[in-house]
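Starting off with a structure, shown below.
Missing here is one protein chain; the remaining ones are kept as they sit in the complex.
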Amino acid sequence: MSELVAVSTLVLMFSLFLGLLRVVRGPGAGDRMLAMQLIGTTGVGLLLLLSLMLDQTALIDVALILALLAAVAAAAFTSQELETGDD
Amino acid sequence: MLTAHWLYGMSGCLIVALGLRTALLHAVLLQRLIGINVMGAGVFLMLIAVAYRGPGVAPDPVPHALVLTGIVVAVSATALALALGRRLSAEQDDE
Amino acid sequence: MNTTALLALDALLVFSLLSLAVAALATHDARRSVILFMAFGLVLAVAWGRLMAPDVALAEAAIGAGLSGALLLAAVHEQPRRALSGDSRPGHNRAHSSFKVALEWAVTLLCVAVAGVLAWALAAAFDRTPKDVLAQAVSDNLAASGVSNPVTAVLLNFRAYDTLLELAVLLTAVLGIMAMGPERRGYRAAGPVFDGLVGWLVPVLILMAGYLLWVGAHAPGGAFQAGATLAAAGVVLRLAGQRSAGLPPWRLLHLTVAAGVVMFLAVGLSLLALGRPFLGYPPAWAGALILLIETAAMLAIAATLVLAFLGGRPAESHLNFSKEKRQC
Partner (left out) sequence: MIDALSSLFIVAGLGFYLAGSIGLLRLPDLYSRLHALTKADNLGLGLLTAGLALHAQELLIALKLILIWLAVLAASAASAHLIAQHVRRRETSS
């Protein structure tokens, strides 16, 4: 079991790396943000596997915070500021 | 043999250098700030690498406490710098 | 097998961090730079988890991958032209190109030298077998600290002076921000999808902040992580078009921002009055006093970070209660 977890962690890190390539390549800001969502979910999975592998249950909390804050980042990207005079 | 802390610590040094170069050379305020933040992250990486004691061994908590507060202070300082920059450009526009 | 997998994981993580740093810093497109910096923060949070620093990972997940990204994105939206694009500076174009190249080389060499010195110092630190004087002192005295999470014990008991000063630094920063001028523009009211998101995300973030504050005594968590999570709730409200961003009414705002420092000083001075050293908690009371200080510090940190996102002094009329009072 522990070997499976170790190898799975590595595979997931590779998957995250593939997602990062899209973040770097873009081409548009929207493409990058969409890829950020994917690497966010991959990061969540990676932290969960690491929590089992390193025997650190607290990493589950980190995964939850990461999941919630990915949504905040997306919100910040898409929210539209008021124009002057919109007030 | 413990290679992990070497790997993370030395890349921390590299990241400090990369961030410092941008912070000094870039013409745009926002990207200079990102450079400073990247530099800070490099320092944090060095500190956490020093605290690391291998898998299954409890790391040194003192650097962790330093980095934890460092992260919060860094984001506040960044916000202050952005506010300063905004004020500066507002003054320039008035001229 | 496990160590090989771990080593490969480390190599891939470090490579990702380095290439993201290069990519984020190399581009001249500010928005691309910010998004890549957010990705850098996300990978960094995973790295902290890998290096068994869950306290730091919590703060990085909340701030590096979320809040500071939101802050920088707002700055990109806000000022696409002047101050952020240095090209408008007078005399900039006239600068001698050969001088510029020489300067770039000099700075690059300086940075290489800095990296070399740091690497040398780090190698010296690694070469000596860690004596762990401090770590040993922490684990020896943990039982008397009132909490069982060593990082919280360091922050709020053993090195409480440092944390008090750090909160004072945050207070100075936020006062500076508020002195710099009025807040940035607000946001348009959220559409239905965003509204649905806000409806559950904000309560969950607030609950999570309370949980992190409570759990910080015996597991990773504490005032800094809880404050950042609470601030994220405020930022989401602001992004959804709520001008107050969940901040307290104007009169209470000053008190909230200063709450951490005030509570720290109040506890420290009361102890001094009772004949104990400043911030030298009696062991029986340490747990309760730490929770008291942490609660105040969480509120102060959250308010500070929300004000940092607003980027200036909030308009008095937007903080709900004062508005109602005036209408009465």
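Quick notes
Which chain is which? They are A, B and C, in the order written, and residues in each are numbered from 1.
As a working rule, contacts are C-beta pairs under 8 Å (C-beta built on N, C-alpha and C of every residue); 3 or more make two chains touch, one makes a residue touch a chain.
The shown structure was predicted, so the numbers you read here are calculated from the model rather than taken from an experiment.
Contacts of the undisplayed chain with visible chains (whole complex): A, C. For chain A, the residues touching the absent chain in the complete assembly are 1, 4-5, 8, 11-12, 14-16, 18-19, 21-22, 28, 30-31, 33-35, 37-38, 40-42, 44-45, 48-49, 52, 57, 60-61, 63-64, 67-68, 70-71, 74-75, 77-78.
Hidden from this view is one chain, which touches chain C at 191, 193-194, 196-197, 200-201, 204.
Throughout what follows, only the chains that are shown with their structure count from here on.
Two chain pairs are in question, A-C and B-C; the one with more C-beta pairs in contact is B-C.
Averaging Cα atoms per chain gives one point for each, and the point farthest from that of chain C is the centre of A. Centre-to-centre separation between chain A and chain C, using Cα means, comes to 19 Å. The multi-chain contact residues of chain A, meaning those touching 2 or more other chains, are 54. Each of the following residues of chain B touches two or more other chains: 55. Across the interface of their complex, chain C is touched by residues 2-3, 6-7, 9-10, 13-14, 16-17, 20, 23-24, 26, 29, 32-33, 36, 39-40, 43, 46-47, 50-51, 53-54, 56-59, 61-62, 64-66, 68-73, 75-82, 84, 86-87 of chain A.
Interface of chain B with chain C (complex): residues 3-22, 24-31, 33-35, 37-38, 41-42, 44-46, 48-53, 55, 58-62, 64-65, 67-69, 71-80, 82-90, 92-93.
By the touch criterion stated above, chain C contacts chain A in their complex at residues 1-2, 5-6, 8-9, 12-13, 15-16, 19-20, 23, 31-32, 35-36, 38-39, 42-43, 45-46, 49-50, 52, 54-55, 57-58, 61-62, 65-67, 69-70, 73-74, 77-78, 184-188, 190, 194, 197, 201, 204-205, 208, 211-212, 215, 219-221, 225, 229, 232, 235-236, 239-240.
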